[in-house]
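One chain of protein is taken out of this complex; the other chains stay put.
So that you can tell them apart, the chains are marked A, B, C and D in the order they are listed, and the count of residues begins at 1 in each.
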Amino acid sequence: MNVAAPQSPLLRWVYRGYMLAFLIYLAAPLFAAGMFAFNDSMFPALPWNGFTLDWFFSSTEPKIGMFHDRRLLRGLQNSLIIGVAVSAMAVAAGTCNAFLFERKQFPGKNIFYILMIVPLVIPGVILGISLLVFASMIANGLEETFGIEWDFLRPGIFLVILGQFSFLTTITSLVIAARLRKFDIALEEAAFNLGASRLRVLMTVTLPYLMPALFSAFVVAFLVSFENFNTTLMLVGSDAPLTITMYDRMVKVGSTPVLNAVSFFLMVGSGALALLSVVVQRKDEQT
Amino acid sequence: MHDLQCESLSKRFGAYTAVNSVSFNVPRGSFFSILGPSGCGKTTLMRMIAGFEEPTSGDIRIKGQSVLSTPPNKRPVKMVFQHLALFPMMNIGENIAYGLRCRGENKADITRKVAQVLDRVGLPGTEQKQVSQLSGGQKQRIAIARCMVLEPDVLLLDEPLGALDLKLRERMKIELKQLQHQFETTFLYITHDQSEALLMSDNVAVMNAGQFEQIGSPQELYNDPKTGFVAGFVGDSNRWPGRALSVADGKVRVALDGGGEAIATAGDDRIAAGSTVELFVRPEVLSVGPGAENRLEGTVESLLFNGASSRILVRAQGGNLIEVGQAVMDGTNRVQPGARVDIGWSHGHGRCFSVSR
Amino acid sequence: MHDLQCESLSKRFGAYTAVNSVSFNVPRGSFFSILGPSGCGKTTLMRMIAGFEEPTSGDIRIKGQSVLSTPPNKRPVKMVFQHLALFPMMNIGENIAYGLRCRGENKADITRKVAQVLDRVGLPGTEQKQVSQLSGGQKQRIAIARCMVLEPDVLLLDEPLGALDLKLRERMKIELKQLQHQFETTFLYITHDQSEALLMSDNVAVMNAGQFEQIGSPQELYNDPKTGFVAGFVGDSNRWPGRALSVADGKVRVALDGGGEAIATAGDDRIAAGSTVELFVRPEVLSVGPGAENRLEGTVESLLFNGASSRILVRAQGGNLIEVGQAVMDGTNRVQPGARVDIGWSHGHGRCFSVSR
Amino acid sequence: MARSDVTKLSFILLFAPFALWIALLIILPQLGIGYISLREKVGPGEYTFGVSNYVAFLSEPIYWNTLLRTAWMSILVTAMALIVGFPVAYYIAKIAQRRSRAALFLMCLIPLWVSDLVRAFGWIVILRETGLVSSFLQKIGLVSGPVEFLYNDATVVMGLVYTVVLFMIVPLVSTLDGMDNSLIEAGYNLGGSRFTVFRRIVVPYAMPGIVAGCIIVFMLTAGSYLTPILLGGKNSMWFTEQIYEQFVTRYNWESGATFGVLLLVFTSFVVWLGLRLTDQSLASTVAKD
Partner (left out) sequence: ETLRLLTWGGYAPDNVIKLFEEANPDITVEVTLSNNEEMVAKLRATGGAGYDLAQPSHDRIFAAQQEYNIYKPLDLSKVDTAALAPNLLEGVKANATIDGALYAVPHQWGTSGIVADISKAPDVKGWGDLCNPEYKGRTSMRLRRTILLGTAFSLGKDPFALYGDKAAYQTMLDEVTEKLIACKDNVKTYWNGGDDLSTLLLSGEVVVSEAWDSTAFKLYGQNKNLVYVPPETGALAWIDTFVIPRKGEADDAAYKWINFVMKPEIVKLMSDSTGAIAAVSNGIDLLPDDKKAAVKAAFDEKDLANLKFFANIPAGLEDMEGKALERIKAAASN
C-alpha cells in the first residue's frame, strides 16, 4: 500500500481524473496546433475541409508545403546552426563551470556561484536588450573612435548565439554539476593509482561518466535554443531563426496551415529528441 | 627485506595534525593492518603512501627507494578503495585491463593476463559482465584483481569490507586472507574493526590520534597491550579507574574508585604509588564464584544471552559495572538477576595503565 | 494479558505470499523480537500491525480489541522506522511534540511532556537542537522518545540499529533493553541480526519465507532449535550434510557425506533410517584432542585469532570444513597449521534435522 | 611544487571561461543598460546624464501601473502554477508506479519542447470565438451563440500557467522524489491526520522545491512576451511589451533601458522577498535540481 496516496477509492479516482484533466490541458493546444496542419483549407481554423498533406509536401501555389517553403527552411536551417553552436558552447562552458564549482576551492566561491545562477532569473528580454545595447556601444565606440567595423557585434547570428549562450550556460552548468557531484572522486584516484595520466583519467573515466549529463545538457540547450523567442527577438539580424520567422509570418503576413505544419514537425522532432535523451538517461541509471 | 618503509611520516592540514611522525616497516609478503578509531588518520596515511597527499615531513620508501617525488600514477603501490571505485562505465574485463592499457601492453598480453587474474580470484569468464551484475563479494574480488594484475609491490586496502553486510563480511575476511596467501603480495590493510585486523594480519599497528600506539602481532596486542588505549580498543574489556597503592615486581596493587582492591600486571613503567591508573580485565577471564586471587562483590543486573559470547552484567558494590563472559551451552543459567555474586580473576589477567591527565 | 495478538495473519502481493498465516501473542511489557533473513516478510508483518498494509486475512488485536478497521493514525501502536524518519524540518522538540500536537494537547502539557521524555532518554535540554546536530545514537533515542511520549500500548521497531556503525550498535543494544525496562512498554522488535535478537528479547520468533519457524526464549532457540533453519540461523554452527543410519531414543546415527560418522540428537520426528539429514554442531562445543564421544580427523588449515572468539579451521578428511571455537587467552596456540588433529564433541551437542528436497 | 602549479593552472583554465561569460555577457551588459538608462537625450545625438528617465517612469502612472500589473499577474500565475502543479508533481513523485512515473514525467515535459509561439497559437485556435471550444459548446447546445474566450486576463493567466507550470513541476518532483515515504508513514503513525501530515510534513519538506519553482516561474512569467500579447485583450498591458515598444517602436533606448533596469530590480526584489519570507537561499533552492 502506498501511504502517500489517498486511501479512499473515491478520492483515488478523483485524483486520477485530475491527472487526466491536466494531461488534456497540456495536450490541447498542441493537438489543436497540430491538427490544422492537416486541414485542407487556407486558414488554420474550422471548418474542417478534409485531410491533406499539402501543407507539408505540396510545391504549388497557393499551398506551398513547409518542405518547399524557402524561408521556413532557411529559418529552420538558421535555428539548427544556432542551436548546435549554442549547445556545443554551452555544454563546453557548463562542463568547465561544473568542474570549477565542484572541484575547486577559491575565495568568494559562494558569490560566484550565485552569479552563475543569476542569468536564470534575469528575464530573457532583458538579457537580449542588455546584450544588444552593450554590443552596440562597443561597435559604435569602435566605429567612431577607430573607424573599425566589427559587424559581428551588430544584430545577427553571432549575437543571437551569445545571447542564448548567456543563459543556457547556467542550465548546462547545473545539469552537469549535478552529475559531477554524484561522481565519486575515488574513481579518478583509482584510475591514477592504476597508472593513468591526468588526461587519460579525464578521457576514460570522468568524461564517460559525465556523458549522459553532457548529452542531456546538450539536448536541453538545443531545444531551449530552438524555441527561444524573448532573447532572440532583440538580437536577430537578417538570418532569423525559425521561431522568429514564424512569428513574422504570423503577425506580418498571416498564418496559413503551413505554420501548423511546422509546429507539428517541431513537436514530433523535439518529442523524439526528448525521448532519446530520456532513454540515454535511463540506460545510464541501469548501469 | 622490507617492501614498504615509512619514516617519521607526518601530515598537517593547517593547524591540525592528521598523521604525526609515524614510522613502520612492512616485510615482503606480509599482511600488515592499521587499526584505529574513525578519524585517527588512517586514510590520510594511506593516501600519502599512494601519492594522493604530500607528506608534510618524513619519507616513504618502497623496496628501499624513496617514492616521494614519484607521481601517484607511477608508484608501484595499488589501492583498493573503500567503496571499491570500480569503473561503472566499463565491464569487468575492461576494468581489469585498465591499468595494463595505461602501461601500453599489447592486446594479446592484456587478454591473457585478465583471464588469468580472473581465474585466480575465482571468477573465470566474467570479462563481459557489467559491474552492476556482480554481488558485493564478487565486486570485492574484482577490485583486488584489478590491482593484482599489475603485480604491485604493495597492495593498499582502505576498509574494503566496510560497505558489506554482516554475514558477507565474515566470509570475506577469510577469503581476503586466502587471496593474500595466493598472490604472496604485501598487503597494507586499514580498518577500524578489530576483529578484521586480528583475524587476518601478520602484524597490526594500532593508531590513535595520528600516532601509532603499538605495533605487534594480533596475539601480542590482545594479550600484551602496551597502552591503555590498545587494551581498551583491541577486544572487549572491563575498564575501571583507580589509584595505584603500591608497585613491586611489575605488579601493582590498585584501589578501585568504585571500591575494592585488586592486583594486576603493570602495563607501563610510569606507574608509581599514588598515581591514577585504569585497570583492564577481559570479560572472558572473569569467573563467577569465590576463590580467585582478585575478587569483587556485586549484584547481577541482567543476563545478556548471546550463545557462546553471552554476558552477565554485574553491578559491583562500588557502582562499577562488570561484564562477565559466560558461554551458555546448556540453557541453564547459573545465576539469576538480583543475585549477589562474587566475581574473581587471577592477578596475571588484570592489566593496569597509568592515566595522564 | 496480551498487548498484541496476531491470528493467522497473511498478506499476499498478487501471487506472492509475503506473510503466510502467522500467529503470535506478545504479553504486556515484554520484549518480543522477530528474527529472519532479508526479504522474509518481517517489515510487511510490522506494517500490517501499524496499519500501513491491509492483511489479506487474519486478525490483529491490541489489548484484546481488533484494530483491523482502525486507520493507521488512530492505532495505539507507534513505530520506530529503520532510518528513523525523524522530520528534518523540525527541531528535536518539535519532532517529539508532533504526536502530542496531533492529539491536540495544550501547550503547557506538551512542553512538560517533551522535557520529561527527553530526560528519560538521557538527552535533557536538547529541544532546540536540529536533527542533523545529533549523533547516530542520539537520533535513535529521539526516535524512541518521539513514540514513547505518546504512551503507546506497543512500540514497533524495524531494524532500528541497521544504520549505525559497529561499536555504536553494541552500545545501543544494551541501551535499548534498558529503555524498554524503564518505559515498561511492550516492544516488538524486527531484526536480521541474531545477536540483537538474542541479547535483548524475552521471546524471539524466527521467521523464514513468510512463516514463523519457531517462537521461544533466546535460550530455547539457541539450545533447542526446532528446525534446521533455526539451528543454522541462530548462532554460528558447523553444518554438515549426511544420511541417517539409524534412529533410536531421539538419537540419530549419521553418516556424513564427507566421510565419518556421528551420533546426534534428532531435531525433528521426520527423521528415519536412510533419510537425508543435516548435522549442526556449534564451534564452541568442539574440542581438539582425542577422547570425545564423536570424532572427526582432519588437518589444521589456519588459525583465525580473534581473542575470545578465535577459531581453528580444520579440513576434515572427507573434505568438510570444520570451525572449531578456541578462546585463546595466553598467546600460545596448542595447534599449528598443517598439524593433524582429532576434533571431538559429545552426542548431546550435535543436532540433526531432516532435509526436505 | 610542480603539483601546486598544476592545480593553479587548471584553476585558471577553468575560471577563465566562467569569468569571461559572467563578465562579458551578464555583468557588463547589465551595467551597460544601467548606463544607458542614466542618459538623457537633449537633442539628436546629444546626451547628458541624470535620472530623468526614472523620474519620467515614476511620474507616469501608466508605466508603473503596468509594472505593478505585470508583477501582480505574475504572482497570480505563480500561485496558480503552484496549485495546479503540486498535485501533479506529488502524483508523479509519490503515487505513480515506478514505471509509469517516467512516462508521465515525459508526457509532462513534451510541451516544454515546443516554442511559446506554437503553444499560444494552439490556444488561439481553441479559444477564439469561432474556435474549437466555442463550436463545441454550440454544437452540444450549451450556448446559443458563439462565445469569446480569448482576449481577457483570465485567458492570459491560463495561457501563462500553461507555459510555466512545467517549470514548477520539475523542481517539485525532484524534491518530493527525495522524500522518504517513511516520513509520511511516521506522520500518520504518530497520529497525524491527512491534513496535518500534508501541512506539517510534506509541504515543509518540499519547501526548497516550491521556492525554486516559484522563483523560476515568477521570473519566466514576468519576462514573458508572446503569451500576454497574443492572448491578451485590449486592456492587456505587459511590461516586457513596454520595453519592446520603447526600444523598437519609439526608438527610445534610454527609457527602454530604464524599464529594463526597473524590471530587473523589481523582480529581483520580489524574489528576494520571497526567499526572505520562506527562509531559503537562492543557491540552496534553484541549484538543487
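Here is the rule we go by: a contact is a pair of C-beta atoms (placed from the backbone, for glycine too) under 8 Å apart; a residue touches a chain by one contact, two chains touch by 3 or more.
Remember, predicted model here, so these are calculated numbers, not experimental data.
Within the whole complex, touches from the chain that is not shown fall on A, D.
Across the entire complex, the residue among D:Phe167, D:Tyr188 or D:Phe247 in touch with the chain not shown is D:Phe247.
Among A:Asn49, A:Asn110 or A:Asn140, the one in contact with the hidden chain is A:Asn140.
In the full complex, chain A touches the omitted chain through residues 43, 45, 61, 64, 70-71, 74, 132, 136, 139-140, 143, 149, 151, 154-156, 237-240, 248-255. Seen from chain D, the chain kept out of the figure touches residues 44-45, 60, 62-63, 65-66, 128-130, 146, 148, 150-151, 229, 233-235, 237, 242, 245, 247-252.
Everything below uses one rule, namely that only the chains that are shown with their structure count from here on.
Of all chain pairs, the one linked by the most C-beta contacts is A-D.
One simple way to say how far apart two chains are is to compare their mean CA positions; for chain A and chain B this gives 55 Å. In chain B, no position touches at least two other chains. Multi-chain contact residues, meaning those touching two or more other chains, occur in chain A at positions 3. Considering their complex, residues 50-52, 72-75, 77-79, 81-83, 85, 87-89, 98-99, 102-103, 130-132, 146-147, 150 of chain B touch chain A. Interface residues of chain D facing chain C in the complex, by the touch rule stated above, are 180, 182-183, 185-193, 196, 200-201, 204-205, 207. For chain D in complex with chain A, the touching residues are 6, 10-11, 13-15, 17-18, 21-22, 25-30, 32-33, 35-36, 84, 87-88, 90-91, 94-95, 102, 104, 106-123, 125-126, 128, 130-132, 135, 162, 181, 184-185, 188, 194, 215-216, 219-220, 222-226, 240, 243-244, 247, 253, 256-257, 260, 263-264, 267-268, 271, 282-283, 286-287, 289.
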